[in-house]
Structure formats: C-alpha cells, structure tokens
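I have a structure I would like to understand better, so I am pasting it below and will then ask my questions one at a time.
Every protein chain but one is kept in place in this view of the complex.
On to chain A.
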C-alpha cells in the first residue's frame, strides 16, 4: 500500500490510479485497503480536483456502499463546490447523482443540492457541459418551474444541438404534468412553434415533438377551447408536412396521428392539394383565425396526399398510421381517405402496404370502412400478394367488411379461392374468413350455394375426398349460413352439411376461435339430419332458459366503455336474435379488442376497465355453473386480449394488468375442468345415439360416472369460488414482483456437464422486476427428496437498473446438499 500512495502532494499518476481501480473492483480487497484508497483519493481531490479521481471515487461508492456517504460528502465539498471548472463541477454532479441512485438514504441529500448551482453551471460558457446538464437535468430533481425556465431560455441558444436538447427537455417537462399554469403552457407551445422554422433539421424535429406535447396539453386543458387549440395544433403540424427533411416529415405525421379532435373541413382539406371550393367560399378553416386564411389553407392543402406519396417509405408509413386516429373523427373524411389508401395498396414498399391494411382494419373496427365497387379490384388484389403478412391482413379486414351487393360478394369469394389455390398454406385462415363472411352475408351465401350445389354434389359423388379447394371453400361457406342473421339456413340443402362432416378436421382447424371439433360435429349433424329437424333443434336450444346471451353482452359492454365510440358495423345489426347468431357476432368484437386500448394513457383510464373486467368475471361464474364453458372461455379470452392492449408504458398499469391476467388464468382453469368433462359427456351421448350400439352398456356407465363427477364439481364450485370471486375492485397501486430464473448454456443439445455424486456448479441468471433493495430476498432451493435450503440474496451486491435487478449466482450442488457461494 505504501508504495502506491505518493507522499508528496503531487497529483496521482495514471499508473497509481489504474492500480487503485483494480483494487476497487476486486471484491476480495480488504476493507482497510479500500478505506485508505478512499482517503488518498479524497486528499487528491482536495488538492487537485481531477475527473479521473472523481470517477474512481464514484466507482468506489458504488461497490462499497458503506463508504458512499463519505464519498458523497467529499465529492460535494471538495469537487462540486470548490471547483473552478464547470466541466468538473458537472462531473461531480454526475457522480453525486449516481451515488445517490445506488444509496437511497442519500436521495434526500441530492435534493438539498441547490437548484441555483445547477442553473449557474448551465450558464457557464462551455457548450458541451451545458448540453450535458440539460440532457441529464431530470436526474438532479430540479424543480419543474426552474427546469422549464432553463429549457425555454436555451431554446434561444445559438448552438443548434443545445436548442434541440432544450426542446426535448420541454417535452420531458410536459410529460411530468407538473405545469398547470395556462399561460406557461401557452408560452411553451408558442416558443416551440417559433422553432418550427429553425435552420437545422434536428431542431425542427424536436420542435415538432415539443409543439405536439404542449399543444395536446393545451387542447386538454379546457373543454371550451378544445377544438380551437386542436385545430391550431393540427394546422401548425400540417405546415411541417412539406419540410425538405425526411426526419422532420416523419415527425410531423407521427404528431398528426396523435390529435383526435379536428374540424372536419380542415381534415377534408388535407386530402386535396387544391383549396376546396367550399373552403374558399367560407374563407375560413375550422376555428382558425380568418385573416391568415390563405397561408393556413395552403399549409393544410393536400398534406396527407403528399405524405402518402412521399419518396421515403418511412414518411408514407407514418402518414398511413396517422389516418387511424383521423378517420375516427369524421366518416366523410374516412371515405375520402379510403380512396387514397386503396391506392397505397399499390405501394412498392411492403411496410407501407401493410400499414395501409392495418389502418383499414382499424377503420373497419370503428365502422368507418365503406367499401365500394371501385375499390374492390385493388383491395382483393392484395390477396395475391407474395407476402404472407399482407395477405393475412387483407383477410382480417374481409372478415369485418359488409359487402353491399352479391357481385362484390362473389368477387371476394373468387379472390379468396384464388388466394387458396396460389397459397394453400393459408387454408385455415381462408376458411375462417369464409365462415365469418358467410355469417355476415347469409342471403348471399344461400344464393351462391344454390348456384353451386350441383358442383358440390358432383364433387361429392365422384370422390368423397373434396380435393378441390373450391368445393371445400363452398362447403365452409354453406355451413356458415344457419348462423347468419335471418332464417336462411332452411334454404341450404341438408346434405351439404353431411358433406362438410367429411372435412371436419380441416374445417374445425380453421374455426378454432369459434367452436371446437366436437361442437362443430354436433352442429353439423344437427343441421344435416333434416332441415325441419335442424330448425326444431335450433328452436329447442333457443328456447332454453339460461342461454349465454347475457355473457355475450359482456365483452360488448366492456369494450364499449373502454373505446368510447367503438362500434362495429356488424354490431349494429344486432337485435333480439338467437344465441347462435350472437355467437358469431362476437368475432368482430374480438378483433376490435386489440384496438380497444386506443389512446388510453392515464393510469386511471386503465384501472377503470380492469375493475370492470373484474366485476364481469364475477358474473361469469353463473355461466360456468350453468355449463356454458365455451362461451365463458371465449369471454375470458376476450378479456385477456383486452388486457393485452393495456401493456402501455405507464408504470402502475403493468402490475395491475399482470395481476388481472393471473386472476383470469385461475378462473379459466376452473372453467376448463368442466369443459373436458362436458366433452366426455358429449362423445358418450353421440356414441349412444349413433354408431356403437354394441357397447351400449359400457358407454352408459361412463356417461353416468361423468355426469356425477360434473355434478360434484358444480356443487363444490358453487361454494368455493364464489368466495374467491366475490366483490373484487382494484384501487390504489399494485406492484408486480416478478422473478425470472434462467440457467444459461443449458439446452437439450449442450446440457450442463454433470457427474453423479460430484459437486456441480450451476450458474444461473436471476432477473428480479420491481424489487427495491429494501426487500429481503431469499432463494429457496428444494430437491426431489424435499430437502430445502434458503439462500439470502443481498440486492445491494448486484447491479440494478430501473427496478430490474440482475444477479448471476453460481451454485455448487453436492449430490444432496447444496452449498451456495456467490461469485457475482
């Protein structure tokens, strides 16, 4: 040690510092040596403040938490406050902030650091220090108003990247939600608007982000002025749609897609490069001031057209995406935009085509997709696209589309067949589309099937294989008819249903989202016996008292409450119909669900639907009890999908969502057990009534045992789960604590080497989410023979980032007893 520490007051040599570093990072260095290194470093910092020494000290503090208080104090007094150089002061600030990060007890100490110090450092002449400080301002817990003032001021900096950082900082402050003063919000918005005209691309991009962030706050601040500010923001952003920089344009269209209220005339003007006659006549645009009419109109004119035909696919994609929110605002706009979108399907970039289709799907879910004959050629053309994603996206839209006439219905059917012939791998999905389309267009199906019945008969008489994809598709279409709205099922010849039974496997694979194979078989056999029979049968089922109609309403309600204005075109047709009808009606809603989380940002808005779901789950129990397992499972799946949409970045929600998912999983397990038994019952019954009369007795016996088992489950279930299910409302915050344990380098091909009766070392990576180092954590290890050991995990020893801890342990297992040593 002695030779390491120079006796004189000269600065420490790089060699000395290097050796210090290795001593610090070596965990086996004795504590006394660490202490003396600390003293040497502190002395050196006192005499000649130096960034290398500073680095070492902060390294030391992070590895030896017992010294972090001392290091903190010494850095603060010797380096931060006494330093002449702003660069060193900034580095000290950095060191202090990172020390206080690892040592929570110091977090109050960093708060005590004066805002004034930070501000004065910002005002120093060094540009790089200034930009570093502004970029990292959030780490130093500066009061938001001071930050805002700083950022606003530095938007005037002559250095473009300082201006950019200042603007990004403003966006950060806007997210904190701390600024409520209206004139302040307005000030930030106006300042950002001024910078839309900056000379530098980077600054303009950042300015768009800032304009969007503050503009949206302004829009939300007062319901009375909402439309005014929204129009203002929209027009301002439109003016950037023709910027020469690709990045700026992308930013502009991204920002446009975040606006959800705009005057309709402005929207319509974005689709025409010429100033519309009606706009010219009015000489005003939305709520915008009339005196600037000409320049505003030319800013807005055709912006989206330009965006959709931009040279760069990034811009086109972004413009397509922005249409998602905008088409919800106005149906007329949606119609016009669709004409353009159909042309985008001709785009040479796959990403853009896909984005256009996704946007159409979005429009369809919101009931704003009005397909016309002129569109169909282009639209159905994408079914032949060489890209799988494109084809499947088109089909998803087709499931939802309401076709106005039989010609378009036939055209769609033919295109699907062409798709099937060219890409047989799509079969399951195509059948599913056919089934859904059939359900939605019963009348068209009936006439199409009647025309083709001869063809089907021939195919079935010739060879029962139904090799022809076309015939198989026709069969799928035919069997969907009884489920459609209205009484069309009578017109489908019953023999068609028995033909379909021969394709049971293929069809049921396609319809897994609607019914399983057994249900399908039951359904087909019902329909195939005779028309009259199937009708009465269906009527009988319809007459049953506890139909799952009530359950089916659940997803409707919840998704409506989440989406606000969500309405599917199909949904509207619903009237007091049979359960089979509503059964299929639910599909669009399932599709709607992934989009359900649309613009849910605030924590509360997520918690509300979650609580709603929890409440609905309670209602479901009665259905489980009544045995409508399929419906229940589907409802649960709906809920899950809905929940999946909430996995936004907001902190509190993830935990709540995770919890609810777990909860739903449990309910599902409970429901499933019943389902399996139900299936057994069904097969037994089928056997009884149809084929295996010889084993009549055995089957009957099995039937009775299963029935009794079901009864016992239902009985017990009514008692227990009701407690479990009872009133369940989430309030406050949930924290999800999650641990993932993986054994690296261990797979079936390269297993860990292991010799029996010799100790084995198993390295394992443990990732802990949402765990603070105040939590006491034990690792429990159990062996087959139930010997259990606990290992304490000291979280302070391992690195962390944002509540995610990573630990690497190496365990040595002796054949039965385990010893644990951590090596980190």
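By definition in this document, a contact is a pair of C-beta atoms (placed from the backbone, for glycine too) under 8 Å apart; a residue touches a chain by one contact, two chains touch by 3 or more; residues count from 1.
Just so we're on the same page, contacts and distances are computed from a predicted model.
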What name does the UniProt record list for the absent chain among "Ras-related protein Rab-39B", "Large ribosomal subunit protein bL19m", "Calaxin" or "Cleavage and polyadenylation specificity factor subunit 3-II"? "Cleavage and polyadenylation specificity factor subunit 3-II"
In the complete assembly, which of A:122, A:514, A:643 or A:664 touches the absent chain? A:122
Listed residues A:16, A:349 or A:392, member touching the removed chain: A:349
The listed residue (A:89, A:301 or A:658) that touches the chain absent from the view is A:301
Quick one: say which of A:15, A:28, A:108 or A:183 touches the chain that got left out. A:183
Where the unshown chain meets chain A, residue by residue: 122-125, 130, 149, 152-158, 183-184, 186-188, 190-191, 197-201, 224-225, 228, 242-244, 273-274, 287, 289-291, 294-295, 298, 301-302, 305-306, 308-313, 340, 343-344, 346, 348-349, 378, 381, 385
